[in-house]
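The structure that follows is given in the form of structure tokens.
Some chains have been omitted; the remaining ones sit where they do in the full complex.
Letters A and B mark the chains as written, and numbering starts fresh at 1 in each.
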Amino acid sequence: MADLRFGIIGWGYWGPKIARNLESVSHASVSMVADLDKHRVAMVASQQPGMRTTTEINELLASDVDGVVIATPVRTHYQLAKQALLRGKHVLVEKPLTANVEEAEELVSLARQVGRVLMVGHTFEYSPAVNEMRKLVQSGELGKIYCVEAERVNLGLFRRDINVIWDLAPHDVSILLYLFGQTPTQVRVQANAHLLPHIHDVAHLDLGFSDGMTAHIHVSWLHPCKIRRVTVIGDARMVVYDDTNPAEMVKIYNKGADVNVDPVVSYRHGAITIPHIDWMEPLRLECEDFANAIRTGEPPRASGEVGLSVVRVLASAQQALDMSARAGIVTAVPA
Amino acid sequence: MADLRFGIIGWGYWGPKIARNLESVSHASVSMVADLDKHRVAMVASQQPGMRTTTEINELLASDVDGVVIATPVRTHYQLAKQALLRGKHVLVEKPLTANVEEAEELVSLARQVGRVLMVGHTFEYSPAVNEMRKLVQSGELGKIYCVEAERVNLGLFRRDINVIWDLAPHDVSILLYLFGQTPTQVRVQANAHLLPHIHDVAHLDLGFSDGMTAHIHVSWLHPCKIRRVTVIGDARMVVYDDTNPAEMVKIYNKGADVNVDPVVSYRHGAITIPHIDWMEPLRLECEDFANAIRTGEPPRASGEVGLSVVRVLASAQQALDMSARAGIVTAVPA
């Protein structure tokens, strides 16, 4: 099997993590790191003596790496990914894929033209717990799905360039799309910029799907507790996925309410089941999927198309937020 | 001290609970119970040999009781409370006070005219944990309040006559009004009727206050877990009140994010404090406040005026829900 060489653009939070995981993929290695910050580059060079480093991103793009990982601020994703594709590189872009729909569409189209892999870092699609949830949804075990409640809150980390929707909601939107295989048809947003002007730090999104299912997503940078939870409410079973509880990540509740004539509603209270999940690091699986897609030509799970769908939802949410700010579509409470 | 005699109208879920707590108030006793259902009335008679019982509510209203507790379906609150006041009785009505604003206004006005106590069963205003929260808010210890997240979900109990907003949100709205001493100026609602047509069983309310504070309330009859939590996010402290965790009901987090120049935001991570709360049964304290208001003429904490304020918020939420259903003010997600 031919060895794959990868280059990493951006050595912030995600760059080193992805590099470490790519290194553990067999017949794959990271051969070059680029970052605009010369201090970061110097640090890489001192810690990993054999590693080629540069502050010139073009140098990395012009090198012989097979694949490029783009772990930079969102606003730069489009330009960097475009250049990399044009140079014939396979590309893995951190989420969200781009800052708007047009850019994402262009990248997807370009990747198809040049015949290269375009992938987005939707790590949660590779989580064994999310895949356990997906199996439950897809098998029909949960019955008809009424609604989903997703929560992803914690203190910080504030970003200057994007709001909390673009920062945190890509996770939940990509999970929803992956679980249900459909995109929402409408979205409503309630968000606030409490700390910095114009940078919304708390948001509630309501998504509507064509089959009547609804989803609520609560994302926040201003919360004392770390909560990462997705609850799926079906008419046969209800499931809670709690990413912060390793020993009990997925809990299946055999309970529910059934519609009758008299009394109108009756309740089922059955057992709770916590399946054993063979845990594997999602980021590791993501990196393996990237290498595999390059080798086989098969599209990766978190393909550019998936990344585009997520950006469509985020962009609609942003539009809803902008409109509601202008239109003031709220109901006054009389004093 | 003269003994107070009370009559209970409605012997369902709340009636017996309030009766038991009224009995434990000194120099107070329940002397009569009325319910339309003759089986229930017979049961009371057999279990409590000395108790007067009737299926004729007028019989109770015509009796010599000093105070009347109305623990019946919401749609009947107005008529029953009005009659009781007109007969000179002091009245405690289960929450919400009435089914609309006009009725609540009329009751408040009538109580003032006849000089009788009108009180509403906002039990949580008597919770020692909520009062601990209030002390934290009012003392300024939490700093400027950014927002509040309230959650009150569980499986059932479905009601046929009111939706989940009128059933569960009175608790959270009354807590908010009590904590902050102000009413919201605007409200937005996203709700769905998953199980029964036209009876919304899941709802998200967004409340806006004149000082920029926002509050989100999530109420649901369709959830696998019992969650009763209110999180208050201040710029100095954040507090979580979890009503289902008796040993750690109020948790004060000395953490937050501060706005600077460079870096833009910095974070504080300090200790968590769980104050000891001397627990007393909220319903017991509510009953004592009712008896005390009758005796002293002082308005009770959960006065008719407070009940009216809560109904105003609920009615605005209902109006927002009705309007949004008609207007479809949502943003479409392009396919």
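Note that in this section a residue touches a chain if its C-beta (ideal position, glycine included) is under 8 Å from a C-beta of that chain, and two chains touch if they have at least 3 such contacts.
Since we're looking at a predicted model, the values are computed, not measured.
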Problem set entry | Identical protein chains in the complete assembly, only 2 of which are shown | 4
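In this text, only the chains that are shown with their structure count from here on.
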Problem set entry | CA centroid of chain A to CA centroid of chain B, Å | 39
Problem set entry | Footprint of chain B on chain A - complex, ascending | 101, 146-147, 149, 155-156, 158, 160, 183-190, 192, 194-196, 202, 204, 206, 208, 214, 216, 218, 220-225, 231, 233, 238-240, 251, 253, 255-257, 259, 264-265, 267, 269, 312-313, 316-317, 319-320, 323, 329-335
